[in-house]
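Note that one protein chain of the assembly has been removed; the remaining protein chains are unaltered in position.
In order of appearance the chains are A, B and C, and numbering begins at 1 in each one.
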Amino acid sequence: MDFGYDAATEELRKRLTEFMDECVYPAEAEFERQAAGSGWGMPPLMAGLKQEARGRGLWNLFLPGEHGAGLTNLRYAPLAEIMGRSPRIAPTATNCAAPDTGNMEVLAMFGTEDQRRAWLEPLLDGRIRSAFAMTEPDVASSDATNISTSIVRDGAEYVINGRKWFASGAMNPDCAIFIVMGKTSQEGSSHRRQSMVLVPRDTPGLTVVRGMHVFGYTDADHGGHAEVLFEDVRVPVENLIGEEGGGFAIAQARLGPGRIHHCMRLIGMAERAVEFMCARALSRTAFGKPVAQQGVVQDWIAESRVRIEQLRLLVLKTAWLMDTVGNQGAHTEIQAIKIATPVTVEWILDKAIQVHGAGGVSQDFPLAGLWAYARSLRLADGPDEVHKRSLAYRELKKHMPAE
Amino acid sequence: MDFGYDAATEELRKRLTEFMDECVYPAEAEFERQAAGSGWGMPPLMAGLKQEARGRGLWNLFLPGEHGAGLTNLRYAPLAEIMGRSPRIAPTATNCAAPDTGNMEVLAMFGTEDQRRAWLEPLLDGRIRSAFAMTEPDVASSDATNISTSIVRDGAEYVINGRKWFASGAMNPDCAIFIVMGKTSQEGSSHRRQSMVLVPRDTPGLTVVRGMHVFGYTDADHGGHAEVLFEDVRVPVENLIGEEGGGFAIAQARLGPGRIHHCMRLIGMAERAVEFMCARALSRTAFGKPVAQQGVVQDWIAESRVRIEQLRLLVLKTAWLMDTVGNQGAHTEIQAIKIATPVTVEWILDKAIQVHGAGGVSQDFPLAGLWAYARSLRLADGPDEVHKRSLAYRELKKHMPAE
Amino acid sequence: MDFGYDAATEELRKRLTEFMDECVYPAEAEFERQAAGSGWGMPPLMAGLKQEARGRGLWNLFLPGEHGAGLTNLRYAPLAEIMGRSPRIAPTATNCAAPDTGNMEVLAMFGTEDQRRAWLEPLLDGRIRSAFAMTEPDVASSDATNISTSIVRDGAEYVINGRKWFASGAMNPDCAIFIVMGKTSQEGSSHRRQSMVLVPRDTPGLTVVRGMHVFGYTDADHGGHAEVLFEDVRVPVENLIGEEGGGFAIAQARLGPGRIHHCMRLIGMAERAVEFMCARALSRTAFGKPVAQQGVVQDWIAESRVRIEQLRLLVLKTAWLMDTVGNQGAHTEIQAIKIATPVTVEWILDKAIQVHGAGGVSQDFPLAGLWAYARSLRLADGPDEVHKRSLAYRELKKHMPAE
Partner (left out) sequence: MDFGYDAATEELRKRLTEFMDECVYPAEAEFERQAAGSGWGMPPLMAGLKQEARGRGLWNLFLPGEHGAGLTNLRYAPLAEIMGRSPRIAPTATNCAAPDTGNMEVLAMFGTEDQRRAWLEPLLDGRIRSAFAMTEPDVASSDATNISTSIVRDGAEYVINGRKWFASGAMNPDCAIFIVMGKTSQEGSSHRRQSMVLVPRDTPGLTVVRGMHVFGYTDADHGGHAEVLFEDVRVPVENLIGEEGGGFAIAQARLGPGRIHHCMRLIGMAERAVEFMCARALSRTAFGKPVAQQGVVQDWIAESRVRIEQLRLLVLKTAWLMDTVGNQGAHTEIQAIKIATPVTVEWILDKAIQVHGAGGVSQDFPLAGLWAYARSLRLADGPDEVHKRSLAYRELKKHMPAE
């Protein structure tokens, strides 16, 4: 059990922190102004930030192996935390933003050479964006066997029919490619019926219906969450990722690193929230003393610190386990961080909001937006409750009498 | 002790419920469609609903005394609950929407005959809307002695300078009048320096700067929450409400009934949320059984019911106390309902959202919007923590040794 | 709707409060001293208090109908609250202590004339005590169909075999009679197989094995909680209460009023705890100011007050419903008070303990003992979770599509 930051990690943390200090934080206010008028597109200043990040060697850091920066999960995790401190800018500026990250991982792991040339390369290059379409409006998608979109082979093509929503990234005008999960078979083991296919955005029959909101936000900065209709959408069989029936396995493989990224970014947000909370509490006076001297506010600050320290250690350990014993060996921990992190960071953000008074719920501070994001992660990849039940089963199994 | 509603209340509840069933719920979907394109204005269908409500004798029910329906707080409270079940439509349709309600109460109680003729009558008639400007961006406004907007007498006029925000209602194009709280004196008791004045919206020097957001929402349906700049705004001294230095006392008087309204509407929202939660849990299947059979979901449903029952009784008792012993005698209870209701209803809405999966945070269900509203009420009229501290002081005082 | 107590109730509250002030509180310290040396028996001073209470007309107040004081649930409830302020003394002194109260109700409602003469009269007279034996160590007794003690008819006798525990009252040397729940049939509807029989304590084959602890307490002051073994225990068939198969129905009837009593006593304890909390916080100084000025302590005090007010109203409404529409009509509320009250009062007691520092967990304050009692009520009559599930089913049923 060694999950400290080694020298290489420390060097990257330093370099990334400098980028944040010199380029990202100073751009936040202008980013918000531009975003207000950019619709579903990226604020113009992002292009310059991407170039800057790339020039500083802060590009594709998330991707292990030959195609990316080659970092382990344990090395990337603290960088994701730093990016999470400005989550509307830093992940995109460094080409480390979801859902592209997960999609690139899938292509790097399971894509054919052709698929990688066609889609992985431009994604790694930051020229296009992508979407991931799994959740469906008509079924409880946390149970992935419920997924009903059909992918039927017809000669040299697959024909796709179904309705998806919360396909993140799909509203972005730069989004060029969808990874779509659907059913290629109605028979066999319930976890071997699903497959994933690549669907270019301009394929006939694919309609991006509308952007779903998250609370009152469109989340345009990460490409929104689209409702997407597939009506007799045809793609060549070469667009299958991996093998038929392999959809579940790919989804599982995609999931582990994504959890680390999400959770570390959330921890970065929590750290930023604590900074906001302290700064505000120190700067405001009510009923004769600074808000920072209110016992209840102090209690919130202390609890926030205590909880953040625990979360970070748990996520780092999970990353270390993934690196050393693989996703399977880290199964409990991968669920544990999903269960613990969003709900805890949501709590911290709530307290930071409360310290800010009415300003806290408004557009003048990033807190309400971050809160909505953390809240939505209690549902992303399935509600926390589903993961708790699954984790409990494994815990109970240890105590079941051998048969 | 008798926990039943009296016959007159039951008759009004029945009449209002019929209006909800026949006119309001059926209009909800269309309301949302129209609202998406109405900017800061009211969706067109509202005009018809107002006429209908008025025709059914469901108009200005909130206002006690000769100017309104003349109901006690205890009689109006259960009607506010019913309105709260469709909070974007029903309160406005019945001319019972904040901040007009509080403003009309202030005018009815403290207004001169001229003021009532000029502003109360058109408000009661539903021809204009109004705004209330108290909170300021630059100070911790929960401590009202911090308020810094100046109202300086200059001959026959008051000159107003300052910056307000979260002036609810001010973005509405129909908003014609502001009630503004400011400092008329820098001396004397710290609770006698504030006054309230009426400022017509078109007064030179008054600039509505922008609408503040609440978790991404503009709250256009109740007129938004404006940032408002007052630069040498001049109004005749006749626009003073009550007496100079009376601002605090008016604010206190305005507050009690408003709390009842807010809290009962929240309870109506909570009831609606439980209905949504049950319906969704019954209609979705995951992992082999209806979501309604999940123990954790059942726990949420039961807790919601148990908490709602307690809240409603507390609010009703508070209304009864206000009717029988007055706002002063109901001081503890008026704070107690502010402390208990928003946070509890927020909890219930959170659970209803969780049962709805990704849909719960989206625009396809009212839950996320209601949540944001409940959350913001943990800050409105000052953060809950301020009220808890004040309530605790009174509790401690009972146990202090007599001197 | 009227939230005031009627005149008769107010008079009894006044009379009981005088008894508490003049006799009960002053006796508390000596009671504890005597209790330390009394083993399972009552401290000697109790006899005098009983005589005094009886002389003041404060006797058997719990029992409605001709056999007792004839109070409604709504009138008795506030008296139970007052008794709960000194729960080790006041209920016993006024002959209103569990489990005798429930047992007397059962005898009054379902007993034959002979049974009433033999057992109800001496119980009402305070000459004997009683026990109620339902829970079993070997099964999950919250599901009463699990109960396995057998009651088999053999000619003119019933033969009882089984093991019970947490038979409250059974360790008391004055305990003369048990009401025992068991199975008289292995067939038929699962809720019609159980019956209740009267078993005198000295019946051969009945062994009181030991007293169960509640945390470290023996609860000797209310007769302990015995493990009891029934080995071929024979009683005449005349000892059956009500009819064969009626055990469940009697248990249900016994339950409603008992819940009111328990919950109102808990509320009395909570009020006492708040008094202790305030007094302590005012009397101690740490880090330069009285503990009462610590924000977190103020938060606890305010929350306690807000929660108590809600609980009391819910319990009173439940009592009112029981009086007006009966136990069936009050089903949801009877469960709701069981779900809400113990856990909330436990929370308040926990905070009161925390304010007292190490003293709070010790024998020098009643708080730790009261806490253990409140905690045990989260399990008595079945864990809260069982009641929540049941309440949720009823809530869900309202929303099920009619078939």
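Going forward, a contact is a pair of C-beta atoms (placed from the backbone, for glycine too) under 8 Å apart; a residue touches a chain by one contact, two chains touch by 3 or more.
Everything numeric in this text was worked out from a predicted model, so none of it was measured.
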{"item": "Shown chains touched by the chain that is not drawn here", "value": "A, B, C"}
{"item": "Touch with the omitted chain, as defined above, among C:L45, C:L229 or C:V361", "value": "C:V361"}
{"item": "Touch criterion as defined above, residue of A:D100, A:E136 or A:E385 at the omitted chain", "value": "A:E385"}
{"item": "Residue among C:A8, C:A140, C:V325 or C:M400 touching the omitted chain", "value": "C:A140"}
{"item": "Chain not shown, touching residues in chain C", "value": "135, 137, 139-143, 146, 165-166, 212-218, 225, 284-287, 291, 294, 296-297, 354, 357-364, 368-369, 371-372, 375-376, 378-380, 383-386, 388"}
{"item": "For chain B, residues in touch with the removed chain", "value": "294-299"}
{"item": "Those residues of chain A which, in the complete complex, touch the missing chain", "value": "1-5, 274-275, 278-279, 281-282, 292, 295, 297-299, 301-303, 305-307, 309-311, 313-314, 317, 332-333, 336, 339-340, 385, 387-389, 391-393, 395-396, 398-400"}
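Definition applied: only the chains that are shown with their structure count from here on.
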{"item": "Turning angle required so that chain A lies on chain B, C-alpha fit (0 to 180°, nearest 5)", "value": "180"}
{"item": "Between chain C and chain B, distance of the C-alpha-averaged centres to the nearest whole Å", "value": "42"}
{"item": "Interchain centroid distance [CA atoms averaged], chain A/chain B, Å", "value": "37"}
{"item": "Length of the line joining the C-alpha centres of chain A and chain C, rounded to whole Å", "value": "52"}
{"item": "Touching two or more other chains - residue numbers and ranges from chain A", "value": "294, 296-297"}
